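Complex shown without one protein chain; remaining protein chains in place.
Right, chain A next:
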């Protein structure tokens, strides 16, 4: 298929369709309205269901229902809307159901603003809702990668019976870039024997539930979830390294910020500063090993985020005090500029 120039939100929606998603429940919020808009046009063409719910809470519970019936289902929203969905997401995680949740992050807290931000990192990677659970969180840094990640997200969700989040930002949602749709590498996905598709008397009844009153039973469920998270950590951690072979300084950045950082690293290299980037493509599971390894090689780290400093905590945990980890954050809905990052790199080098 030829390359198409597409908006991020539209590419995300089309990728979901191509991945076999036939149910979409959502509620409008800027800057991701093009996802439901596209779905409302496209779903009927593939005999799927687009439904604009009466609220975000309703939408995520519709996702819960469709996922329980074994359907490939997605919802998308932006920060305040994702906050509203957290209860449902926690239920879905406990009920061990696969689904894809897209968060095109805007500024916060509160209703905040509609410009890009990375302020939802904590919410996405450390829980968000209540209880001991994790989402698999994929953080695209281009429109092509957003499409690829959405397509793979459905496989990951089905494979581990776990919700997967696409963590983008307003820039990823609104920008247009060339995109091609490729099917992800084939996986052995177990049959959904657990799905509540109607009881025919020949199998065990499928019960979709997240309530376990007996502590002994809850303990079994919790242990099972934690074991699965360990498996996900082993199998699904993704990271991209850029010019790290001989790097003396390492920028840690994900999503939109990472592509700005690339421009900064190229400028730094022209000035003779050996800089590189470690870009987590999965922010949960976090690629701690890559940072741990780099800590033996580089002189220092610079974490760049569109937040007050969230991922930097994971970087510091991974580096474990071996080398200094500095932080540069931009808030309010602005992107960091390559020159500002470069300046911070120079400061790091000069030990300021």
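Throughout what follows, contacts are C-beta pairs under 8 Å (C-beta built on N, C-alpha and C of every residue); 3 or more make two chains touch, one makes a residue touch a chain; residues count from 1.
By our rule, contacts and distances are computed from a predicted model.
One subunit of the complex is not drawn; among "Carbohydrate ABC transporter permease", "Manganese transport system membrane protein MntB", "ATP-binding cassette domain-containing protein" or "2-oxoacid:acceptor oxidoreductase family protein", its UniProt record names it "2-oxoacid:acceptor oxidoreductase family protein". Listed residues A:175, A:325 or A:348: the one in touch with the omitted chain is A:175. Where chain A meets the missing chain, the touching residues are 3, 5, 30-31, 114-115, 170-171, 174-178, 259-264, 266, 335, 337-338.
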